[in-house]
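Removed: one protein chain of the complex. Kept in place: all other protein chains.
And then subunit A:
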Amino acid sequence: MEPWLAILTGLLTACALYLVMCRNLVRIVLGTVLLAHAINLAVLTSGRLTRAIPPIAQGEGGVPETAANALPQALILTAIVISFGLLMSVLVLAVRLRRVLGTVDTDRFRAAEPPPDVAAAEDEHRRHEA
């Protein structure tokens, strides 16, 4: 089972990185979601993969040797919550960017680092207003 999950993780990561490197803002957001899933799968695989034996202590005997490892699942739970929170902030950002700049093409996002001529023009404009 582990090799298959490892291959799946790799595939998901590859897709996610492709999406993150796209110019389209929506694809970037989707890429980050997929990336988080891929990593969660990797963490799950790195614990013991077993079926049908829950990690619950059986009286004096403690947890059975062959039980699933609960820790990676706890880690993933935390990671899911965090990545969900981040996803929400990124989505809000994406919506605001779309509204303010009027495009989802990241190549046309030049507000933070305007090309020199644009900066000069904006500057002139501001001076006029003042």
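Operating definition for what follows: contacts are C-beta pairs under 8 Å (C-beta built on N, C-alpha and C of every residue); 3 or more make two chains touch, one makes a residue touch a chain; residues count from 1.
To be clear about the criterion, contacts and distances are computed from a predicted model.
Trainee: Can you pick, from "Electron transfer flavoprotein subunit beta", "High-affinity zinc uptake system membrane protein ZnuB", "Na(+) H(+) antiporter subunit D" or "Sugar ABC transporter permease", the UniProt name of the chain not shown?
Mentor: From the listed options "Electron transfer flavoprotein subunit beta", "High-affinity zinc uptake system membrane protein ZnuB", "Na(+) H(+) antiporter subunit D" or "Sugar ABC transporter permease", the omitted chain resolves to "Na(+) H(+) antiporter subunit D".
Trainee: Just to verify: which one of A:15, A:30, A:67 or A:90 makes contact with the chain not shown?
Mentor: With A:15, A:30, A:67 or A:90 as choices, the missing chain is touched by A:90.
Trainee: Need a quick check: the contact residues on subunit A for the chain that isn't drawn.
Mentor: Touch with the absent chain occurs at residues 20, 25, 28, 32, 35-36, 39, 42-43, 45-47, 71-72, 75, 78-79, 82, 85-86, 89-90, 93-94, 96-97, 100-101, 106, 109-113, 123.
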